[in-house]
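The complex is shown incomplete by one protein chain, all other protein chains being positioned as in the whole.
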Amino acid sequence: MTTQELDTLIDKAFQGDRASIGRLLTYIERSPLDASRILNKVMGGEGGGHVIGVTGIPGSGKSTLISKLISRYKEQGLRIAVVAIDPTSPLSKGALLGDRIRMQEHATDPRVFIRSVPTRGVKGGLSFSGVAMIEVFDKLGFDKIIVESIGVGQTDIDIMNLAHTILVVTAPGMGDEIQALKAGIMEIGDIYVLNKSDKPEANRTYAYLDFALETGEIGSEKLKWRPKLIKTSAALGQGIDELVKAVEEHLEFIKEYGIYSEKISARRRYMVRLLAEKLFTEKLEEIDEEIDIANRDIYLEAIKLINKVVSQLG
Amino acid sequence: MARLFNEETLKIIEERLKKWEKETLPKSLSKYPLRQDSFRTHSNIEVKGVYTPLDIRNMDYFEKLGLPGEYPFTRGIHATMYRGRIWTMRMFSGYGSAEDTNKRLKFLIEHGETGLSLAFDFPTLVGIDADDPMASGEVGVCGVSVSSIEDMEIIFDGINMGEITTNMTINPPAPVLLAMYVATAEKQGVPYDRIGGTTQNDPLKEFIAQKSYVFPPEPAVKLAMDVVEWSVRNLPKWNPISISGYHIREAGSTAVQELAFTIANGIEYVRHLINRGMDVDEFAPRLSFFFDSHINFFEEIAKFRAARRMWAKIMKEWFNAKKERSLWLRFHTQTAGVSLTAQQPYNNIIRTTIEALAAVLGGTQSLHTNALDEPFRVPSEFAAKLALRTQQIIAFETGVADTVDPLAGSYYVEWLTDKIEEEAWKYIDRIEMMGGMIEAVKRGYPQREITDASFRFQKEVEEGRRYIVGVNIFVEEEDEEIRNVPLLDINQKEIEMRQRERLRRLRERRDKARWERSLKNLKRAAEKGENVMPYILQAVKSYATLGEIMSTLKEVYGIWVEPPIY
Partner (left out) sequence: MGGATDILELLKKSKGRRIKVLVAKLGLDGHDRGAKVVARALKDAGLEVIYTGIRQTPEQVVETAIQEDVDVIGVSILSGAHIPLMKKLMELLREKGLDDVPVLLGGTIPIPDIPKLKELGIRNIFLPGTSLKEIIKETLEAALERREE
């Protein structure tokens, strides 16, 4: 792609041409070089978008909940982008991306843009291209950028930490899962959502979560923000107003305390770090054969390897 | 107690079998080695070379089989079976406009069909009107389009609804279609106690397989059970539900999964009705079933026999049913649409014949035989007639209907019946542990099991481990037949326009106040959790359309979008 072609594409994307936006995101996914050229054009300043991370226990109804949030934001006249993350098969490198299914009612709305992002391996491009996409959506003027993650693993926590507001979604009867995740995603929420709260056992789970939040067993007070617990039933459309309100309160709070901009800086630092990691690992894999296993001083060999990677990358 | 074999006999057979394995078998094997490493049924059950009394060594005749018409009904629900009355030949039909379908039904009755079975088009199946934008292009294609009572009246014009029974393959909109049927019969002057037929009305399998769901699982089940309750109390000859394995199988399940998931759905419905305060013997005799008959001949027969035995046991032991009829698993069968191929389409006649035979040997109460052209479109008149003739030949020429359950006592069939039952119980146990089928469906458990099974089957076909004639064996590069099958001609655009026009006039003509009131009353009843059937009947009579009634219910119940499961 020539610089001129790229410029045209970016211009068209900024004019709101959806096919160009779709293509721009593809370039970001495919080539770090293109991605950095694109970011070079769009970065600087703040787009003003609000990045909402949605994580939680698989099966807790995240996608349906996001679909309901989109409906509310649409009513408010906002533009919404969704980055939906699905795992890549480590064996075939293929992926089945199905998070969209529950959001398809919004597919044709000109204010909504949904993009599925495969994880492409742990060290792979997900995090980098995912974060870069957030950056682009922000600049394109999307008001709410919702990131849906798979709900497991360390990557998930990393991704969530890039969001301005983190929603952790749980459902009744998932006590065991919640216990198991206590040291993981259950720690990081700004807002905890008990979805499917129309279920009979919801009250018990609510009481448990409430107690856990109270005692600091889950969640953690960040500055003066006390994590909230909201009951919803996305399927029946209940509790969504309360959730939207809580999300707005959190946004106001982080703006007031300057956390909003801090998060953006952190996100960008993280993005560069991810790119560095990506470039480094890919190169490392390329020169795998050159590792000298006869060398018994493996520390020295490792340092040599680093230098080799660096010289080749430079 | 009536053990079939005593220990002494078994011992002798065991010794002779060992000898056979050592002497007779190897001789034969050296001359004719096995053509496959292993032989497996569709459900992946390994089949041995020979079965003997040893394989059913502990069988107690009365515990496992009984006599026809007696518990556990393995051999059939009636003492005489087809010696008294041949099964009902019920051909699923319907296409185009109400007028077209009226003509087709009369044609089938004229050629000896003994029960009607209505196929609806997709807009009707998912409860939207013919003039809904989503319906565009689909009106009248896969079945008949019904948007209001007017369509129903035309379908049954000149057909006496007091004399013929009608099966309606309809699920989420079942209460609406039943109301239209009842209201039409009423207009013909037929009293309620002579209105006979079946509504499929089985919402759980929609989530599992057929995917024409509308409402979320809980309200969907509630609505279906409204139909059951209302029918039990008002229409003594109506089968308000047909608990269906057919679609589960067509979605790619194994025979065992079809059986297990269908029975598990039945269990869920029975629980729901009991929780409503109904007596099990009040409704159980009115539950009916619907199975697929696939091409793996003996497995299908064993499946039908196992189904009867399992259901009788469940109703008797789990739910304490007292009436004999409550223990009957009565079922309709359709041959496997999924087994038909586009390649060399005339081969489909043969497949259907074998599948139909399995259904008859399995003791079905009614049967639909697929037409040879169904891989392409709803059947032409000629193909539909040929399919009906297939059943008539089985019934009146072959003699298979002259004795009850002729395969009973076959070591293989009895062993396979036991085996299928055993495997099905494992699934049912797992679903019970999850808290029943509604919970299992929400977790995507049966959906995932079926997807895995269908993927496995497809792989087996592709790797040549399972043969389909004309597809991966005896393939013809120049397939003349495929191009020359005469197909039914449907003027879709015209039908759609006519249906839209009829709806437009209906909306203009009807009494607005009465129509509006009927929908308001329905909504209130739904909100309060009352049985909505009487309100739907009122709405239908007030010329509310299918789509309007369904929208009213959607406002209360919400809609369902399935979790991504592959």
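Going in written order, the chains are labelled A and B, and every chain counts its residues from 1.
Following the convention adopted for this analysis, contacts are C-beta pairs under 8 Å (C-beta built on N, C-alpha and C of every residue); 3 or more make two chains touch, one makes a residue touch a chain.
Computed from a predicted model, the values in this text were never measured in an experiment.
Screening B:Thr9, B:Ser28, B:Asn58 or B:Ser136 for touch with the missing chain picks out B:Ser136.
Which of B:Asn44, B:Thr341 or B:Asn521 touches the hidden chain is settled by the complete complex: it is B:Thr341. For the chain left out of this panel, the touching residue among B:Pro175, B:Gly196 or B:Gly252 is B:Gly252.
Considering the full assembly, A:Gly94 is the residue among A:Gly77, A:Gly94, A:Pro200 or A:Gly314 that touches the omitted chain. Seen from chain A, the chain kept out of the figure touches residues 18-19, 21-23, 25-26, 29-30, 88-89, 92-98, 100-102, 104, 107-108, 113-116, 118, 120. By the touch rule set out above, chain B reaches the unshown chain at residues 122-123, 125-126, 134-138, 141-142, 206, 210-213, 250-252, 338, 340-343, 375-378, 450-451, 454-455, 458-459, 461-462, 468, 470-472, 482-483, 485, 487, 490, 492-493, 561-562, 564, 566.
Simple rule for what comes next: only the chains that are shown with their structure count from here on.
The distance from the centre of chain A to the centre of chain B, each centre being the mean of the chain's C-alpha atoms, comes to 45 Å.
Chain B contributes residues 216, 443, 558, 560-564, 566 to its touches with chain A in the complex.
Interface of chain A with chain B (complex): residues 59, 63-64, 96, 98-99, 101-102, 104, 235-237.
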